[in-house]
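Everything on this sheet refers to the single structure shown next.
Missing here is one protein chain; the remaining ones are kept as they sit in the complex.
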């Protein structure tokens, strides 16, 4: 009997009350519930108003896709050894898919950059900590689960396909977020044929292990479509100039608040946020649990009243949606003009440290440089032909070959609207 | 040239930069931007995780549907007098559709019930107030717009169809929220054929005025489908037992906080929220602007640490999603058992005032009792036959006739899970 | 490993190459392949141009929905006895769902009315006949299958739920055609929440048998939505006035051709069609196999050149889409005016037998009159409450109650456009 969640992307997301009891118990932990209050795309809803979806929905959908993929492998009538592997790891893989984003702070990259602690580290910490409910639920199901899940996230688990399904250039996480971000933003490029892609997945025996691959004959174009979908979403949504400018603005707000707090000013902020801004290394798991979008947004509201002019100004701009403007500008050009730009900014009464920022947005749509890394499971996408041979996607596809190992970077100067005319004049644009 | 918003429901929402300049200016006011931070369905995302969409998106979509409806009337090649009316009121009607929800507080019915100030009053106040940016933008476009818009919202405007399009049993507001709520919750009942419904709309001359109607031959079933879609959404989503139980819980939290503040306890809360909870009648428009989901949610987070046991307990339950449970129970049954239930509750250590609540959820799927109200424009849905005669929907349709003037009420007892066994035992269920 | 068909309605329709081998073999029989060339909605594509979908696609989809329903029952963790029943009948039920429309002639109701042989009789005959490939494939899988399948179609099979799933007011056939007809016509009323409806299905033990039911708490509105979807499709599509007028026209063509052939005229027509038109009772299974849309349409093309004026005229009208016009007219009114109308028609040079027809289209959206029929399995839809009690849909639902046992009839006079003015003049319309 399924427990069912209704969902805009998958319609019905069901988990069996008995067989998938672990997933259902994990959903009820405070740490997982916390994800209800963290938007998947941070401030992107300022650009795409529909993008208010949360990491909670995304995580449910990711576990559901993992379930669908494993059921697909089961329907391929695998040999008994593989059948046993699939059966043995099912519970762990569904749980890992559900928990893969557990460590995310609100406004994730922002706060990751700020704290220099990757969200993966937080995920591992929460799973490891004997005090955390998530650990308790996992360990009760199987004492080995916490350690196994950590090895999964650290890419040292066997079978390799399990690692890849969770995290690689072909994982259920990406499949899910492309579908969800695409639907919620209204940007249809993120749409790809998930049913056919899953239908084309194969497990191929390789030196005592099982590799994830896509049936070349059936799935080449679905694979291309999926990689392109991700590339387009980066270009159109994740790296949208206004979304990036807003990110820059919030980063500068946090930087300013951090400096004020470190130098003895008082600012309204709950304890965990205060700690995050001054000494992120000593944040406890309990603190982490209390950091969500509301915590940060409420501070951003309160700081509008700050007597620090910069903090009050930046937060007011944020709430009134007077966002930074951008100008495309390669780093070299910025370097050449940097001194003059800073002078212009200061002259207009804006501290260049907070009001003049060069932002670089970079994306690697597809890379095969992981190919021969040892120790860890790689991230390449393989296709398998009728003879059972594996071929790397970038070598099988002209289209993906054209993107292979390319980095698409966009440098943009960010600044308040008041400076636009003067900056353009200076640059002769 | 259109300014375009991408959107999950309508795909592209476009407004012409010149012709619809007023709409675009209104979108940029702080009051309208505030709607970005107010979820359309309040706490319903605790039940339907996808339901995180905001009043901002809904308002954009509503203005867009108004635009589509008016363009449809234009394409019907109306007589010159009507053509002129349509042209003359276009700008005002789009603006009114955009602003219809401007006055909403966060968690709307909750805070409306609490303050006893309907959101419509707030909307009118914001539009009237010469200090408010919204007023300024409207008055700059046309000095009569603020007053005209208020008459629209108060149902005393002519032509009548303008009032009806904005607010009646057949208005663009309902059309929009049904589509959006349906998509975001994943509950497909809310879907109806909006293209065909719009295609079937007509304006019919009636005693010196123009009445909104649906072409009987073309649109009867689209009209039925639309009314049923709303009915189903009430049954499945808006009145879902867990959503209602969560509402009850938040109402009790606010009630408790209000009592504590009124009796001199201190609680962390920004000034506008404090005023809202103690003296809502003196809230200023500026205060209103600073009340959004974040304000309330941040207070709910902070109060987990309150030294008032009830407040701390209820807010903790909210955040851990240990929501009240419900039992279907007609009011009469509750009245009969009330004393015993309260005793049981108190005996278990819970204050019945906060932990034992009978909730009544009521919906009138379709009513024709407005038919002969005078002075104000009614809310009935009319169909028009080939002879140009108007027929009331409930009389034209067996299906809607079956729902006519019926009230669907659901009384439910709400209480903490800890009491479930004892209550069921007491009631012999 | 699945054999997969891509499909506009279900996206991927998959059957397991081993487990569902019987379905795959049946698909390859000539009788099933013949359905590729029979449109599901006959001449309706003259009104809804997208409605060119075939019985082949519909039958694939029906078998697929049957598979989904049975898998849903399996996931409910049924008691072992039921589990065994489900396992035991799976193959037969999928095959029956696939073959349920096998006996259909082209332009089905038309030719059924004409031959007075229901398509169900043909289906039974094909399954019974030891010479037919379908019989051979079934009997090779299990010698009892042909007989069991016939008992299924004749409603005398046990368990009752198997009969109901195949043919009742809640069967996979209706579910499928509503979805497909809705998509292909572009008439969205036929859409209903099939995922949720399947999710709500239950099997309830009843006097040594298992009854099909819908979980009252979960599925009442999905059940209503499904019944209404069907009602709307009848009103909007199946009984569309132009579709009906076209049906009338084709019926008159076949009647004329039959009379000509019986009275010794020669008409180009392949042998099976000739037999069909003159002596349908002696049609063989081999003849049946050679009757599809092409057979009839090619005759309709050839007869444009007939030296019989009526046949040539009617077929030319059909191909040039100069279809009969209609006027709503109750039977009583027609009876009263009949003589005058016939005179008017004859006077204008048209034989009233072929050019003046009263057409009655009738639909019973929901009926519970089958309730106490004995011997055969009934067609009612039941809901099951938490106590395991069954409640008839019309009694549980106001909306369906309003349609219960009502017959929606529409009488229309059909005639050539040339008569329109005169007929309206005569009737004073």
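For clarity, chains are labelled A, B and C in written order, and residue numbers in each chain start from 1.
Everything that follows uses one rule, which is that a contact is a pair of C-beta atoms (placed from the backbone, for glycine too) under 8 Å apart; a residue touches a chain by one contact, two chains touch by 3 or more.
Here the structure is a predicted model, which is why all the values come from computation and not from measurement.
For the chain left out of this panel, the touching residue among C:48, C:64 or C:192 is C:48. Interface note for the absent chain: among A:189, A:210 or A:319, the touching residue is A:189.
Here the missing chain is touched by one residue of C:69, C:127 or C:187, and it is C:187. The missing chain, though absent from the display, is touched by one residue of A:13, A:267 or A:403; that residue is A:403. By the touch rule set out above, subunit B reaches the unshown chain at residues 1-2, 4, 11-12, 14, 16, 18, 75-77, 195-196, 199.
Although one chain is hidden here, its contacts on subunit C can still be listed: residues 5-9, 11-12, 28, 30, 33, 36-37, 39, 45-46, 48-50, 52-54, 56-57, 60, 183-188, 270, 290, 294-295, 297-298, 301-302, 319-321.
Although one chain is not displayed, subunit A still touches it through residues 188-189, 191, 193, 196, 221-222, 224-225, 228, 232, 235-236, 398-399, 401-403, 406.
Operating definition for what follows: only the chains that are shown with their structure count from here on.
Relative to the centroid of all protein Cα atoms, the closest per-chain Cα centroid is that of B. A separation of 50 Å divides the Cα centre of subunit A from that of subunit C. Averaged Cα coordinates give subunit A a centre that lies 33 Å from the centre of subunit B. Rounded to whole angstrom, the centroid-to-centroid distance between subunit B and subunit C, based on C-alpha atoms, equals 43 Å.
Looking at subunit B, residues 188 sit in touch with two or more other chains.
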